[in-house]
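Right after this comes chain A.
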Amino acid sequence: MDVTTHDVLLVGGGGAGLRAAIAVSELNPNLKIAVVSKVYPMRSHTVSAEGGAAGVIKSDDSLDEHAYDTISGGDWLCDQDAVEAFVNEAPQELLQLEHWGCPWSRQDDGHIAVRPFGGMKKMRTWFAADKTGFHMLHTLFQTTMKYNSIFRYDEWFVTKLLVDDGRVQGVVAIELMSGKIQAITAKSVILCAGGCGRVFPFTTNASIKTGDGMGLAYRAGAPLKDMEFIQYHPTGLPFTGILITEAARAEGGYLVNKDGYRYLQDYNLGTPTAKPVLRSMELGPRDRLSQAFVKEQEKGRTIDGPYGPVVHLDLRHLGEKLINAKLPFVRELCTKYQNVDPVHELIPVRPVIHYMMGGVSTDINGATPLPGLFAAGEVACVSINGANRLGSNSLPELLVFGARAGKAAAEFASSAKPISNSILAQAFDEQRRIENQFLRNTTGRERTSTIREEMQQTMETSAGIYRTESSLAAGAKTLRHLQERSDNLALDDHSLTFNTDLVAALELSFMLDVAESMVQSALQRTESRGAHQRTDFPKRNDEKFLAHSVVFRAADGRPRVEYLPVRITRWPPGERVYGQPAQKASAS
Partner candidate 1 sequence: MDAQPTKLRIEPLLWLLFSAGGGVAAFFIPIHLFILGIAAPLGLTKATDYASATAFLAFPIVRFYLFVLCSLPLFHAAHRIRYTLYDGLQIKHLNEVIAACCYGGAVLGTVIAGYLLWSFQ
Partner candidate 2 sequence: MKSSVATPPYTLNHPRWYRKRVSTYWWLLRWEYLRFVLREISSVFVAWFVVLTIVQIYAVSRGPDAYAEFQDFLKNPFVLALNVISFFFVVFHSITWFNLSARAMAIRIGGKRVPGFLISGPNFAAWLVISALIAWLLLRE
């Protein structure tokens, strides 16, 4: 078996991974860096982010306000020291990206322009039209090209973390082009493998978002944190799940039900005004808006579409000029994929799985409890997002914690002991497992896609916007069963060249692990907070649950949940208030 060796290895070439890679090479140009990614880095899912990235830059704004919005938006489940570090460093990181060439949208005088965003009290969201993630990712990727110390493994799929001597020392990966399985060793490994929206049937997430990174860490013994907090975005296109960015509402779009009524006013989100008001109505937080949709549906006030109930997003009053200038991609997506032109027509939308608040548990520098393993980006839970992430906080999170993890991993690598020799034996075992379980297995019965669909259905019914004891318990049982069935997969493809059938099977097994950890964490949190809403426990319970859940993988493969305290610095838990009252409270 081939073995290649580096100092710092990144699993993932999205926003977080590339930022971390640059951080390592700027800190110490002598370190050999490897970026392993199952797709070419510029295809990573960061490319899809539309709306923007939050960072305090205008003089009427302050770091404390950004921190407060984030913490209250996260229903006080955020670690406040992490949030403080985050809001502090976000502006510098966004400026750094500007210096690398990111085409941020500008004011007439040449300064950075900002736009309002859901749950944010001030305008602080930087944007590059409505392709913010695309421009950020391409800027980062093109910038990495100038560093000679960064070596890329494009289209390599990581299947396992190599752990020996109590620390992570590399990975086993398959080169898709040739089918070669090999060990890539490193003194420290940073997971930047993104989220796992694909465990649900209806999601804005790309096909590559299958929770591989979470699964890798979980199996290697690192715990996952706050996995029950799953964000629904209130405005996805039916069927495709394509996201209509929050920026559409920030620019003044209305959400209306079948009577053309702006129903959010019935759900404690303020009173309707013609112009958008920050932290009010359509600019409330995502969890509240998605929950309001379900209530409307129960009242029979949604519209029945071919793919289930929808409400309408109305942009018509904004006019063609503004839509073309600020929301061109929204118009393109609607006309291309939904056959409606938002300039003249209503856009049908429904809540759609969008983002994972939870992830691999890390400290403020991206270090996981497992030595040598770091994590950053959507795969990680630092946590700044608490029970509900605010729109436009994720992109700056990639940068801030990508850079932090990069620095920490570089330092770790500089002082780490050499790689153990016994690593190779583990890699051989992994190769044998893949060959025997998948490539040479001729007795399998189950289809990957069937189990995947059943898993997705199970997740939607058991762990959707509203959950109960019984739905979750049933879900947990089904998932256990699916785990067993997945040991018996039959691949159609037994070849080595670009075997996407094999990739799908490996992804499925990661997703099943992640799904189980979600359902288990949700089952045990008997309260409602942020995106986690239990109809049988509708109140927030700070006494018992002002705590992070951490899931470990027990020896039998089942999830085991423990709790960690939330770190509170300056903002004691309060009530989340949106709409006009919030405006007044903050003004005083």
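Inclusion criterion for the candidates: all candidates are chains of the complex that A comes from, given by their letters.
Please note the rule applied: contacts are C-beta pairs under 8 Å (C-beta built on N, C-alpha and C of every residue); 3 or more make two chains touch, one makes a residue touch a chain; residues count from 1.
Every value quoted in this text rests on a predicted model; they were computed, and no experiment measured them.
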item	value
Identity of the candidate that touches chain A (this complex; choices 1 or 2)	2
Of chain A, residues touching candidate 2 in the complex	177-180, 496-497
